[in-house]
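Can you read through this structure? Questions will come right after.
Note that one protein chain is taken out, while the other chains of the complex remain in position.
Right, subunit A next:
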Amino acid sequence: MAIEVRIPTILRTYTDGEKAVEGSGGTLSELFADLETRHTGIEARIVDGGKLRRFVNVYLNDEDVRFLDGIDTKLTDGDSVTILPAVAGGMV
């Protein structure tokens, strides 16, 4: 099952500079585990303790997966997943 995954600049060190890679899995969690087998280290940048990192946004097609089922969001063939680090900060 092929799912397109769009990779942000900051994580392209794990994908040989590729802007998009393919992966497979029935859920986001499985997809990130699958990516890890070819792009060692990438999973830990997205997932922490079995959950999505707070300041990494993951979108299934156009939807922020926090409004779906988070890391348990189900995927189907042909889906597109986009990873974007939050742009955030503050004075503290």
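Here is the rule we use: a contact is a pair of C-beta atoms (placed from the backbone, for glycine too) under 8 Å apart; a residue touches a chain by one contact, two chains touch by 3 or more; residues count from 1.
The rule is short, and it goes like this: contacts and distances are computed from a predicted model.
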Complex member absent from the view - protein name from UniProt, among "Dipeptide/oligopeptide/nickel ABC transporter ATP-binding protein", "Mov34/MPN/PAD-1 family protein", "Fe-S cluster assembly protein SufD" or "Putative iron-regulated membrane protein": "Mov34/MPN/PAD-1 family protein"
Those residues of subunit A which, in the complete complex, touch the missing chain: 8-10, 55, 57, 59, 62, 64, 66, 82, 84-92
